[in-house]
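Note that one protein chain of the assembly has been removed; the remaining protein chains are unaltered in position.
Letters A and B name the chains as they come in the text, with residue numbers starting at 1 for each one.
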Amino acid sequence: MRPVNGERIILWTLPAAAVLWVAAFFLFPGFLPPMSPRSSADEVASFYRENTARVRYSMIVFNWFCVALIPILMLVVERMRGMAHRTPVLRYCMIGCAGAAPIAFLTASVFWLLAAFRPERAPELTQLYNDLAWITLTCGVPFLVAQSLFLAVAIHLDRQETPVFRTWIAHFNVAVAVALVPAGFAGLAHNGVFAWDGFLSFWVRNSAIALWIIVMSVVLARALPRDGAAAEATA
Amino acid sequence: MRPFARGENPKRELWLMWFAVLAFYQLYTVVFFVLTRTQPPGSPSYTAAEVPGWFASHHDGLLVGLALIFVLGGLSATSIALITYTIRRMSVSRAFAYSYLILYSVSAVPGFLFICVALTAGAMRPERDPRLQQWLYDLGFLSFSGTMGVFLVGSLVWMAAILLDRNRVFPKWFGYLNLCNAVTEVVVAPAWIFDRGVFAWNGLIAWWINVVVFGIYTGVFINLLRNVIIREDFGTGPLPDLPPRRARRHTAAAEVA
Partner (left out) sequence: MTTTQAPPTEAAKARRVPGQPDMWVLVLVESLIFTSYFGVYLFYRAQHEAAFLQEQAHLDLWLGIVDTIVLLTSSWSVARCVQNARAGRYPAAVRDACVTAALGLLFLALKIAEWAGHITAGHTLTSGEFFTHYFFLTVIHAVHLLIGLVVVGIVVRQLADPRRRDQQVVETCATYWHTVDFLWVLIFALLYVAR
């Protein structure tokens, strides 16, 4: 049997995970349109009372698969091995970020599930869980920003005739990092573009993440050695 | 790894990491000590009625400072990566290096993400029920000060690697200093039990003495990391000694030319 190194299988888990993320995104009743930070405690509590089931099922799906990005990031790390670097420090940075970033998603989903677990509790408590969930998801970008920047630096330092990733990918990653920055300031505003339901903190941020996943998966698919070629190379 | 292009400083990645480490710790100090004024920490003995006052007097600083951490906190990965690299340069098993990498990557979440989320949530809604504000206040400070295990075990892993290392990557005395840092993580434990006095999360013993030890430890290791980069020869044997100052300036000039 032809040896298989499995990287392509990992890559193909991404569309499956992406379908589930998109499904969770549309199933969650509070994303279209995003819930407002200006809602009163009673409004928030009645939202969870009315939409209990959809919050639960969407967040259960998100909780299952929000960490599915880690194997994809490890594919990026493996590609970084081929870069003309003298040391593995940038790979270590990526591994560190890949470990820490999904925990923000995981924690946010736990807060949402908690909010929907006893919707009949005092409205102020439900609002507290709701605030924690939105802040964790929206502001929890430090490792996403950092990992885009580390990848950009790694590509920039990869000076060889046929670099692993082309230069525009570095620029693209910097742009994604910049697009994620405003979300970190979501705590400062209850309305406007910076609020967690605002243009920058919600739409730009989430589009940037989605775009990053799409672009990087295409780039990775091209950069992966074919299984046969990989087998010949190692033989 | 591919052969390296000529004319480029082979240590550029390491220096990049080191300056990022320096920048990160500066930012950390400015945010927590100056902007948010969460260090020295607020008092754990505040009643629920007093906590909203604390949030009110720290409101703007908290939101701006913590937002900066939300945006730039990921730079902490550079110090983890650089230290992992130095442990890999030692004669000990790579298991030590990878343990350090994972322990400190995990530590980022309870170490600074929780305080940022909890205190942002508190500052965003000053009108919230004071008892809930107190709940957030406790979550913020206790997760920050009371996250002990990863740093305890992380310091011990680093200590063991340094003491067993035969490549002289770090001086042995720094290995022992790791033990002192590990002990501070034991000393902070009473912060989970006392809400006032010297053992509380803002107390003389559990905060002030610990923060002095941690500050010295951090300053020392940033400096030692710099020395390791200067001494690095990309071999696998013992690291050479630090060249004398004048020679160093000379080679730096040669590298620029």
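Everything below uses one rule, namely that contacts are C-beta pairs under 8 Å (C-beta built on N, C-alpha and C of every residue); 3 or more make two chains touch, one makes a residue touch a chain.
All of these numbers come straight from a predicted model, not from anything done at the bench.
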Contacts of the hidden chain among displayed chains: B
Contact with the hidden chain (one of B:Leu16, B:Leu163 or B:Ile222): B:Leu163
Hidden-chain contact residue, picked from the options B:Leu16, B:Ala48 or B:Val187: B:Val187
Sole residue of B:Val153, B:Ile209 or B:Ile222 that reaches the chain not shown, by the stated touch rule: B:Ile209
Touching residues on subunit B - with respect to the absent chain: 163-164, 166, 171-173, 175-177, 179-180, 183, 186-187, 190, 193-194, 197-199, 204-205, 209, 213, 238
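Following the convention adopted for this analysis, only the chains that are shown with their structure count from here on.
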Inter-chain centre distance, subunit A versus subunit B - centres from mean C-alpha coordinates, in Å: 25
Subunit A-touching residues of subunit B, taken from the complex the two chains share: 1-5, 8, 10-14, 16-17, 63-64, 66-75, 77-78, 80-82, 84-85, 88, 101-102, 104-106, 108-109, 113, 116-118, 120-121, 123-125, 128-129, 132, 135-136, 234
Parts of subunit A lying in touch with subunit B, wherever the complex brings them together: 37, 81-90, 92-93, 95-97, 99-100, 103-104, 107, 124-125, 127-128, 131-132, 135-136, 139-147, 149-150, 153, 157, 159-160, 181, 183-188, 190
